[in-house]
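This report refers to the structure that appears directly beneath it.
In this view, the complex is presented without one of its protein chains, the others remaining in place.
For reference, chains read A and B in written order, and residue numbers begin at 1 within each chain.
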Amino acid sequence: MPEFKHKDIIALRDLTRGDMELLLKTAESMREINSREIKKVPTLRGKTIINLFYESSTRTRTSFEIAGKRLSADTVNITPSSSSATKGETLADTALNLLAMKPDIIVMRHSVSGSHYFLSKKLPNCSIINAGDGTHEHPSQGLLDMLTIRDHFGRLDSLKVAIIGDITHSRVARSNIQGLTKMGSEVFLAGPPTMMPPGAAKLGNVTVCKNIKEAIADADVVMMLRIQQERQGKTLMPNAREYSRYFGLNPENLKLARPGAMVMHPGPINRGVEMSSYVVDGAQSHILRQVENGVAVRMSMLYHVCGGEIE
Amino acid sequence: MNLFIRGGRVVDPGQNIDEILDIRIENGVITETGKNLEPLSGSEVIDAAGKYAVPGLIDMHVHLRDPGFEYKEDIITGSLAAARGGFTSVACMPNTNPVIDNKAVAGYITNKAKSHGFCNVYPVGCITHGMGGERLSEMGELKEAGCVAVSDDGKPVKNAELMRRALEYAKGIGIPVIAHSEDISLVGEGVMNEGFTSTEIGLKGIPRVAEEIAVARDVMLAEYTQSPIHIAHLSTGGGVRIIREAKARGVKVTAETAPHYFILTDDAVRGYNTNAKMNPPLREACDVEAVREGLRDGTIDCIATDHAPHHLDEKDIEFDAALNGIIGLESSLPLSLALVDDGILTFNQLIEKMSCNPARILGLDRGTLKRGAIADITLIDTLAEWVFETGQLASKSMNSPFFGCKMKGAAFATILGGRVVYRIDRLAGK
Partner (left out) sequence: MTYSKTVILDEAGIKRALTRISHEILERNKGLENIVLIGIRSGGAYLAAELAKLIEIIEGENAPCGTVDITLYRDDYSGAMPHQAVGKTEIPLSLEGKKVVLVDDVLFTGRTIRAAMDALMDHGRPECIQLAVLIDRGHRELPIRADFVGRNVPTSLKENVEVVFDSSHHPQEVILEK
């Protein structure tokens, strides 16, 4: 029987295919709980989970909070304001202060890539779950995307998945690339060359495409990434209008994908920029299912990090 | 107090000497070098059999953090670290607080080093007033106050016109200019080399071209103004190529690199190791090869350390927030000696790059064992094997990616003006 032997879940890069299969299998069982009248099990009774969010995120934080509560854990949300960060309390000091509350799990979102590894070293007896770190990874999003894809196709191998957008700055892209390629799928990337990091093709079974059409052609899944005006608007692209013209998903270019291909987006969506509303609300969109799977996947992550010693 | 060094293998590239000789030192000056000499009565005698005796090593690029950041390092601990690493002279960069842009700060450093230091400390003054990048510093006064070069190290001079004028003005004064060649706009928010590693671990990258474009600009300005220029901490293959080509054209350009650039790649950053965070960043294997080739073919004149002490609080934090730089004075010699073992440099060439060339570039009356020269001498035990560990440091700071590494070669003794300031088999100076 496979077992999960990691203290933390920081990156899908650190997990094996077996680890991810286990997390997804448990997530499927967790989904049953979410459909009951009494949506609660006593599993993590007496455990304390701190949601430490240095970047605002209603969606991911709420999803983790509900996941913790459905497992009967006590969940506390801490959102260090930007002002207290500038007052000079370091992440290490914040962590040590939190440690006084004896948390079992800290779910953190932080703007610095790799800061979870730092936190984990400082808190050897507490599990750390990454809810997004800088431009590195967003493993819960990767897993919920994988679960959504598996629900639809019944498998995660031998699929062609197109990921379109700002690959350089996307932690969602990194987690999906790591996860999907380990599961045996093939990933095709497209985006303006200003948003394509060097060596992206070496990240696994990954092909970097010249344009969106090449990436979408015969794809089973089309995953669109969020474009942020504040970030990409300065030097990476001329403006949203031109971006959507060349890298946006619309009913016409979606026809290039396999019939019935899944359309996904990690949200929040800029309608009319990365995707047209016809696609967002269209029959091929699985965006709401992604959200539903979020809670189940996060319950699975919380459950598995709570057990077991690392080897 | 007189000193006598018996039976060391004397290597002095300036005089083309490489043989086992005795050295006699009187009143801090080398008075005779030869076979089978006898010490003057009352001399301290050092048995240097099996050791190399070379002109005192010179590190032309260190940060001693004094004044202003004494919690990281100060002139006493920094110069002791230098002595332990075999260095008899260092040139310290001006990004102190206040910066070295006036006689008072330069004088403070030289005086403190003379009265309390363990090696010669030569201040490097600012190129621009207040290191602000807007107007020229008072280079004449700085030179009079003991500065041996000017540099805005840590920050490039962004304005090309200002850099041009700095080169022209410095040439008139007769003070070398050391360029920190980096295009800030290309660096952006980068924190490590831009390449596959940065892609995989999701850290923002600094492209090679950020260095190369600035090296090219600075070299072209030197060429146009017919002024000498020294390029600091070269890290890229492109930078090496640009300098090689400029030298071939006759441009008066010299360059240095540091041990981490010819040993480590950006793989060292994996695990978000802040002790592998520096500026310029560690590059890739092809750059390491190019830097080694640049050392071999003479494109790169010097090995400096860019010794950059930082407090634990500035390194033991999230990667983006960690400060750039590593300490180097106490690990540079063995790391550089490995170039000799690897066949990149002869021992003679290594001493040129660690003593003679820095002395020449900075115009110091050192880097030689000629009769009449000041007796700055380093005795090197090339066979000593040891492990680089935090416990043995003289430096106040502990930021190095080399801890735990096995080292081969060490300074056996460091002699400053005829005085033994460090001996491996005794407790260090203090």
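Note that a contact is a pair of C-beta atoms (placed from the backbone, for glycine too) under 8 Å apart; a residue touches a chain by one contact, two chains touch by 3 or more.
No experiment lies behind these values; they were computed from the predicted model shown.
Every shown chain that the unseen chain touches in the whole complex is listed here: A. Screening A:Ser29, A:Ser56, A:Asn97 or A:Gln229 for touch with the missing chain picks out A:Ser29.
Remark: the omitted chain is touched by one listed residue; of A:Glu37, A:Glu230 or A:Glu252 this is A:Glu37. Listed here are the chain A residues that touch the chain not shown: 1-5, 22, 25-26, 28-30, 32-33, 36-38, 40-43, 71, 300, 303-304, 306-309.
In the analysis below, only the chains that are shown with their structure count from here on.
Each chain gets one centre point, the mean of its Cα atoms, and the points for chain A and chain B are 46 Å apart. Considering their complex, residues 13, 90-92, 110-115, 117-118, 133-137, 168, 171, 174, 197-200, 202-203 of chain A touch chain B. Chain B contributes residues 194-196, 198-205, 271-272, 313, 316-321 to its touches with chain A in the complex.
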